[in-house]
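In this view, the complex is presented without one of its protein chains, the others remaining in place.
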Amino acid sequence: MAEKKITREELSQMLSRGIFANWLGIALTGVDDDGITLAVKWREEFMVNAKLRYTHGGILATLIDIAGDYALAAKIGRPVPTVDLRIDYHRMAEPGDLTVKAGVVKLGRTISTAEAYVFDGEGNLLASGRGVYHSKTDG
Amino acid sequence: MAEKKITREELSQMLSRGIFANWLGIALTGVDDDGITLAVKWREEFMVNAKLRYTHGGILATLIDIAGDYALAAKIGRPVPTVDLRIDYHRMAEPGDLTVKAGVVKLGRTISTAEAYVFDGEGNLLASGRGVYHSKTDG
Amino acid sequence: MAEKKITREELSQMLSRGIFANWLGIALTGVDDDGITLAVKWREEFMVNAKLRYTHGGILATLIDIAGDYALAAKIGRPVPTVDLRIDYHRMAEPGDLTVKAGVVKLGRTISTAEAYVFDGEGNLLASGRGVYHSKTDG
Partner (left out) sequence: MAEKKITREELSQMLSRGIFANWLGIALTGVDDDGITLAVKWREEFMVNAKLRYTHGGILATLIDIAGDYALAAKIGRPVPTVDLRIDYHRMAEPGDLTVKAGVVKLGRTISTAEAYVFDGEGNLLASGRGVYHSKTDG
């Protein structure tokens, strides 16, 4: 699909209208030609349980989905529906804020692929993965 | 890995100790030889945004991860860490409670595969997918 | 996309025009409402190496791709391009002929999902997985 200019401010506003994204405490902290960066504020509800205080893998999967989507949005002007999602878990996620980096692997006419990486505060890679998205224009 | 008997009551208690699982409003409603069934209470925070009121794909991914894990737990006595997760999105999820069904594809000595299906209140398939899990015994 | 009737004979002929499919020795042995069955004739070139005589995982991945595609072809009248493919390996594949069973998980208007299972001659599950396919009609 055709690329469409969008400002960082517009992208940040789109993200801030996300209800689940807001619950997750996601903020856009970077956009450049390689992709986007998100900051995620940790909250107690992220934990698997009181004994295993790790952030749940479902949270990490969601962050990869959203980050991949916004890496595409930065190129095409809006977030798009996810076709499928694949997540690899690399390391247990100790309680704490997270950083997510995402970029576009392939911008296609109808289908696009993006990838994302989730890091903890010390830069350890916790999870990474890819989403495939419907990137067809409406017109 | 060796199978280990666990009662439905024990499985249900394990699930209820999950912090993020509780936030998601998950309850165990069925266990048999084919797998498990979960009921999920919808909440406002699940929505993508106020305009697209669909349940976020990250919620559906989390449900597939948890359901696959508990399908394994029903066989081996406890939930186990997820190695990787693959989700297919089939249909937009309108606001409403959800049902998740999951079963074991392959119970392996160190690695196992489970699959899960998420349905809306009318029985429409919303998403489905698989998780690969570390099923190694501690002993 | 709309379903389109196709006879078993037509499906079998489509498959027999496949060059790589023919090299793999694939034949259609069953079609019903649940999906299709393929028989695969083992050949020496399938092996990983002379010491590990297992059938290569790439062969099993190919069989899952083709079987999923033909499960869709049985519903929509022709094989369609693969968007993405996910394979789980369950057991080493000893030398010998294979059977593949595949069915449609979701027939969508533009995107469809199929799944397939590869078995050895004794009925052991060797690998299984899913493909996502472009199922858009041309018209």
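Lettered A, B and C in written order, each chain numbered from 1.
As a convention for this text, a residue touches a chain if its C-beta (ideal position, glycine included) is under 8 Å from a C-beta of that chain, and two chains touch if they have at least 3 such contacts.
This one's a predicted model, so the numbers in the text were calculated from it and none came from an experiment.
Engineer: Give the residue, chosen from C:58, C:96 or C:121, that touches the chain omitted from the document.
Structural biologist: With C:58, C:96 or C:121 as choices, the missing chain is touched by C:58.
Engineer: Contacts of subunit A with the missing chain: which residues?
Structural biologist: 86, 88, 90-91, 105-106, 108, 113, 125, 128, 130, 132
Engineer: With the missing chain put back, which residues of subunit C would touch it? List them for me.
Structural biologist: 17-21, 23, 44-51, 56-59, 61-63, 65-66, 81-89, 92, 129
Engineer: What subunit B residues would touch the chain not displayed?
Structural biologist: Interface residues of subunit B facing the absent chain: 83-84, 86, 110-111, 132, 134.
Operating definition for what follows: only the chains that are shown with their structure count from here on.
Engineer: If you average the Cα atoms of each chain, whose average lands nearest the overall Cα average?
Structural biologist: Central chain is B.
Engineer: Working from the CA atoms, figure out how many degrees subunit B turns to land on subunit C, in steps of 5.
Structural biologist: 180
Engineer: Using Cα averages as centroids, what's the distance between subunit B and subunit C in whole Å?
Structural biologist: 27
Engineer: From the mean C-alpha coordinate of subunit A to that of subunit C, what's the distance rounded to whole Å?
Structural biologist: 33
Engineer: Which subunit C residues sit where two or more other chains touch them?
Structural biologist: 86, 132
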